[in-house]
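Have a look at the structure below before the remarks.
Showing just some of the chains, left in place.
Chain lettering (A, B and C) follows the sequence in which the chains are written, and residue indices restart at 1 in each chain.
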Amino acid sequence: MGKVVTFGEIMMRLNPPGYLRFVQSNTFEATYAGGEANVAISCANYGLDVAFVTKVPAQEIGQCAINAMRHFGVDTSNIKRGGDRLGIYFVEKGASQRASKVIYDRADSAIALASKNDFDWKEILAGATWFHFTGITPALGGELPEICLDAVKTAKELGVKVSCDLNYRNKLWSKEEAGRVMATLMPYVDVCIANEEDAADVFGIHALDTDVSSGKLSHDGYISVAEQLCKRFQCEKVAITLRGSISASDNNWAGMLYDGKEAYFSNSYSIRIVDRVGGGDSFGGALIYSLISGYDCQKAIDYAVAASCLKHTIEHDFNLMSVQEVESLAAGNASGRVQR
Amino acid sequence: MGKVVTFGEIMMRLNPPGYLRFVQSNTFEATYAGGEANVAISCANYGLDVAFVTKVPAQEIGQCAINAMRHFGVDTSNIKRGGDRLGIYFVEKGASQRASKVIYDRADSAIALASKNDFDWKEILAGATWFHFTGITPALGGELPEICLDAVKTAKELGVKVSCDLNYRNKLWSKEEAGRVMATLMPYVDVCIANEEDAADVFGIHALDTDVSSGKLSHDGYISVAEQLCKRFQCEKVAITLRGSISASDNNWAGMLYDGKEAYFSNSYSIRIVDRVGGGDSFGGALIYSLISGYDCQKAIDYAVAASCLKHTIEHDFNLMSVQEVESLAAGNASGRVQR
Amino acid sequence: MGKVVTFGEIMMRLNPPGYLRFVQSNTFEATYAGGEANVAISCANYGLDVAFVTKVPAQEIGQCAINAMRHFGVDTSNIKRGGDRLGIYFVEKGASQRASKVIYDRADSAIALASKNDFDWKEILAGATWFHFTGITPALGGELPEICLDAVKTAKELGVKVSCDLNYRNKLWSKEEAGRVMATLMPYVDVCIANEEDAADVFGIHALDTDVSSGKLSHDGYISVAEQLCKRFQCEKVAITLRGSISASDNNWAGMLYDGKEAYFSNSYSIRIVDRVGGGDSFGGALIYSLISGYDCQKAIDYAVAASCLKHTIEHDFNLMSVQEVESLAAGNASGRVQR
């Protein structure tokens, strides 16, 4: 079914065990993750041929990041070695009324300081079917906006589909800068993934009557956001995730896929959360799989939402579910009975 | 109150810590458990004199299994040593919509390859009041159907009450084989424990209008199953557990005891699950205790269901509750207030 | 904003990891806590200048207790060294219908055997704004009732506000003894903290129509208790915590502050519990902070309840929340969305 290539930062994720706060913990669980790395892992677990592209330092910490990707079968042969450090982020898991916290320590990472010469996109994308990145990659600054432009242009030339998750991070850039840079990349994007806040933050696109933090979801509002995105950037499809935050322990989760004409909504799941970091990325990975697999829009959004619902039950960023497990939930089997 | 003897396999249980998936874990918690071993532990914790009978290899892993039983005061002097391996099963704990998984690696265990000569039931059951086994034991194959027959016949001769939990495992034998073998054993069984699926799988006995995975429970259906079991095999009592699977994190749990004339239903508990493996066995163990103690049917089923409700809040297979703790819940104290 | 001084016992808390029962565990998490130590930690985390006064043995275990307080910035220079042992308590965390258990091993601790000469209250309270203790301290017996009396009298002389959490412990003294001793101390108390049971157990003050274990809360009943306390002891304010125990995993939590004229009720929170030990103390610590800060009664009770709600999501006794985090929840932000 062709090869998927994802491009972005991979970081060391450090989190205290269980529900310990940062100030209580003297051990950290160390895993390696990032928006596009997470998508690559999802795809690999669905059996796709996937390559992840980034730059990591030529020491053991960089090697750990590579090993974490190889572990699940991701092709890491296009990962550049060099630079001084791997970005780090610290995650503290919330519970009930206490919110989870993420502290980033990602400045001056190897990928953030990468140069255009580090990546030969013609070679990297040769034989690829799909290219995925998120708004985080250009937000890292330096030459990355240009490198991303290079990548998506090359993809277009080679007939490679392009998906982008807007993923606005206000710690990395201003709304203005995000809007300006993303506007140069969006014309090459076939499938745009967002949540309502992203569209508003990056492009000033608003839906009506939706209060994100209240957990209320307005179907019409989401459709309106998708329509605007499609129109402005000639996207083929827009997918939106709908999170209802009851508390740090309980969320509702659903999604919508808009194909330029119609909007397809998934079921909504009530989730007891194990770890919600990476939830959005797992939606993207599953959506790519279902679109590459030629699923129709309803089946695609059902698959993507079921997959990302399951991600919330898995520790750390990576979604470690098989196609069979996702399809079982998408088909309505949510009873959680023991499988012997 | 006499001695309880249980007979069956004890295995090493390996599970990743917390909610980690198999592919994420590089440590396993190692405990030792099995249907009849779990029942023995429950009885020991209620203060009964209990012996567990099995065969384990004459090396350290077999010794660990014995130690795990001795730890809680179970008499292990009738455990045979020999054979090559202890069976193993791997447990991955599910959460929310993600189901728990069990992978068995139990073929050719010491007990599965045991011979009739390994067990002198006259001696083992001397002085016993109660003998318990489950459908898993004969399902292990080899000489075990015969050994079980030996055991229950001897029990009958010695006036020892016999209980059996049908516990159908489709990985171990076909429905046909199960039906054929269990039909030879059931005539010696005084108390039959089952869930609706077991009765259907093993004996083709069905209840009406009940969709197990939907979590809806039909009282009449359960009574009908119990009646059919009682009639076909002249059991004295039939007990049925009623599980409503909301998700891997939340279950409803109740039970019914039928004494050939009337059916007694327990309250239903909404449970936040810590570990549900062994839940059925803990019902059996508590039922044996309450029947040996001469509880009336309503009190017996209330005790058994309260006990097994509490098992779901305990890690690993063993139910580690005292009589006092179970009775407190059975009496309605479910508020979980701190006991200082 | 002046200095807070708290006085009482600090113990080693030993609990099995996660939901393991005592009989399953071969490791214990070791932290150090106690009613007044917990209050001191809360205050320190809100940026107050706090000193904790106690007596601990002059060996490493005593040192560990001191270090645990210094860790969060509490002044430990008035902690006396001497005696033979640090008190210990064992905590087993419950879940769902299984209650948490606390086993105390605190007899003959250094503080319980302390003498009046160990504490020079004039010196200790010099420059202080607030003095806090709980009913546990005099309950430890020996010279402690007298020492407490010394302390509160000195506080009064120096114009230091005094707060007391009744915190009745039936393992430590009888209701009669508690009533007798506490009645000598209460005249010096400005702010009295209690739950309904405390007032009844210690002073025979009852509210109507409230069944504590049922989780039903009667507003009028709580006001009546507060009124009686105020009248009998001329307290300035009475604060009452309102716990609705659904199960060991889920509680409702609210509070009331009565200023001698009017009663101010907080919102009620539905909490998924991580660790509820120390929940009451965190209410006291937050109340002291809000009163020292000059909050009006409504804001004070809102702050205190939000803070103690959050405590239930934190492992071990100490409440490790900042003012900003508490105020965010008090302002209504309970959605638990990830803070990046």
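Couple of notes before you dig in:
Please note the rule applied: contacts are C-beta pairs under 8 Å (C-beta built on N, C-alpha and C of every residue); 3 or more make two chains touch, one makes a residue touch a chain.
Since the model is a prediction, treat every value here as computed from it, not as a measurement.
The complex is a homo-oligomer: 3 chains are shown here, and the full assembly described by the structure file contains 6 identical copies.
As a working rule, only the chains that are shown with their structure count from here on.
Among the remaining chains, those touching chain A as well as chain B are C.
Of all residue numbers seen at the chain B-chain C contact, under half occur in both copies; the interface is built from largely non-matching residues. Separating the centre of chain B from that of chain C, both taken as means of CA atoms, is a distance of 44 Å. Shown for chain B are the residues that touch two or more other chains, namely 18. Residue ranges of chain A in contact with chain B, taken from their complex: 18, 72, 269, 271-274, 306, 309-310, 312-316, 320-321, 325, 329, 333-340. The part of chain B that touches chain A in the complex is made up of residues 18-21, 23-24, 94-102, 104, 169, 171, 213-215, 245-250, 276-277.
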